[in-house]
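Missing here: one protein chain of the complex. Every other protein chain is in place.
The block that comes next holds chain A.
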Amino acid sequence: MKLLRNRWFGPAVLTVLLLLAPLLISTYSTMILSEILIMGLMAISFNLLLGYTGLLSFGQGAFFGLGGYCAALMLQAGYQNLFLLLLVGMLISLLAALVVGFFSVRLDEIFFAMITLGFGMLFFSVAHNWLDVTGGSDGLPVFVLPSLNLFGTELTFYDPLNMYYLVFSIVLVGVVLLWLIVHSPFGLILKAMRENKQRVSFVGGNVQLLRIVAFAISGAFTGLAGVLFCLFNSMATPEFMHWSFSAKPVIMSIIGGTGVFLGPLFGAGIFFLLEQVIILFTENWMLFLGIVLVPIVIFFPQGVFGTLRNKIFREGAK
């Protein structure tokens, strides 16, 4: 129990498990795990807004897709440098999020959700209809994946195992950066805004500007996840920007718990696990996801991970 309560124990075990997992599970499962990690990064980025800043964004798919299209377009144009892809994808998403944030952060709660949903739909329409650039509903295929020269060995990512370790490394970096942000002075002010934005304003904080920055950071990391997904998928499609895609990080965060940093990552895991299990029995997995979601929300008010964690910590305090 004592070990369980050490703040570094959980993350350390998780990292080791994720490193070893592909050696123990099937190739198919390894691919699912890659997807979980990518969506986990997206969900944690999203939760920077919901869990830490108190903003429910329903348009994260726009930035995910932007990252994805950026990568696809650059690869089609012959830019093969992996880090350049990741950086440009993040940067473009950051800029787009700055603009969307500028127009959205004045609003609160459901109105904020609606305007971000609106922007999301706008991005989706552009991706869907701008045939010449985005390939329309077919999307943009990627034929040549970038490779990485690691200590003299040329690593390619056509092999799912290599792809997994690429995803794992980038997601790890992204999550660590987000952890640092959440625990920075800026992160504390975000939490303060979640609690009471009026009070922040009445101790001298420019709430709108702070929110725009939070939105932009969230957008950038969401874009990073989008680049990874484009590589993983060998394709960018308008589906990335669809509102139903934007709903995924919302559901994952709520399942996992918005009050715990890694909650949304666990939520992503549970989400995919449920999908895999339900699909065995029925095509209509969304219906059954709904049926499973209701008891989760009722019995795990702080998300599955959040509620379990609180149990462990509270028992320790006794």
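The rule is short, and it goes like this: a contact is a pair of C-beta atoms (placed from the backbone, for glycine too) under 8 Å apart; a residue touches a chain by one contact, two chains touch by 3 or more; residues count from 1.
The definition used in the following text is that contacts and distances are computed from a predicted model.
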Among "Tryptophan synthase alpha chain", "Secreted protein", "Amino acid/amide ABC transporter ATP-binding protein 1, HAAT family" or "Maltose/maltodextrin transport system permease protein MalG", the omitted chain is listed in UniProt as "Amino acid/amide ABC transporter ATP-binding protein 1, HAAT family"
Out of A:78, A:152, A:204 or A:295, the sole contact with the unshown chain comes from A:204
Missing-chain contact, candidates A:121, A:140 or A:213, resolves to A:213
Filtering A:126, A:161 or A:181 for touch with the omitted chain leaves A:181
Hidden partner sits against chain A at residues 180-181, 183-189, 191-192, 194-196, 198-207, 210, 213, 217
